[in-house]
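Apart from one protein chain that is not included, each protein chain of the complex appears where it belongs.
And now, subunit A:
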Amino acid sequence: MAIQTILVINKSGGLVYQRDFIKTSAKLSSNEYLILAGTLQGVVAIASQVTPKALQISAKAGSKTANEPSQLIPYVGSLGAPTQNLSDMGSFMGQDFFNESFASWNQSGLKHVTTDQLSMFLYQTLTGLKFVAISTQSTTNAMAVSIAENLLRKAYCLYADYVMKNPFHDPDMPIKCELFDSHLAELVGQL
């Protein structure tokens, strides 16, 4: 799976980060990326309304058991794991951030879009921040989806470290942090 682009969309639907990892001839303009981000935000919100009413009610009734195994995303080990110095990957100090399955915070929204040429994966955080990965591989495989979610969760860890702990970053504003850039590139490169 080759990651072409990673986007970060803030909770109000604005594009705060966009980075290409593969040089392509057909590149979207920054304005088009902004529109894409806004559209995705809207689609995720609407998609959650499409959920059949019966399912919505049963989900609400069973919300206490949100951590049941079926709703957990399996942990994919050693994905983008640091190869050289471990302590440099972030404040978690561990080799691989966390090593267990995790609950998805995006129960009813959009997670995965596939075309013949590419697929797009969405990871939504508890605070409404969205991480989007665009992959050059077209896949409907459930495994690929969980790999992508694992990857984006790691991107979220990097965001927590290098963006949120940077005093020169204003929340909800475009991200301009060199360290976040370099670590994200490292993470994608190790895939």
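Assume a residue touches a chain if its C-beta (ideal position, glycine included) is under 8 Å from a C-beta of that chain, and two chains touch if they have at least 3 such contacts; residues count from 1.
Just so it is clear, contacts and distances are computed from a predicted model.
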For the chain omitted from this view, which of "LAQU0S11e03642g1_1", "Ribosomal RNA-processing protein 40", "Gamma-secretase subunit APH-1" or "Vacuolar fusion protein MON1 homolog" is its UniProt protein name?
"LAQU0S11e03642g1_1"
Of A:Glu100, A:Asp116 or A:Glu178, which residue touches the hidden chain?
A:Glu178
Touching the hidden chain in the full complex, which residues of subunit A are there? Just list them.
87-88, 91, 93, 161-162, 164-168, 177-180
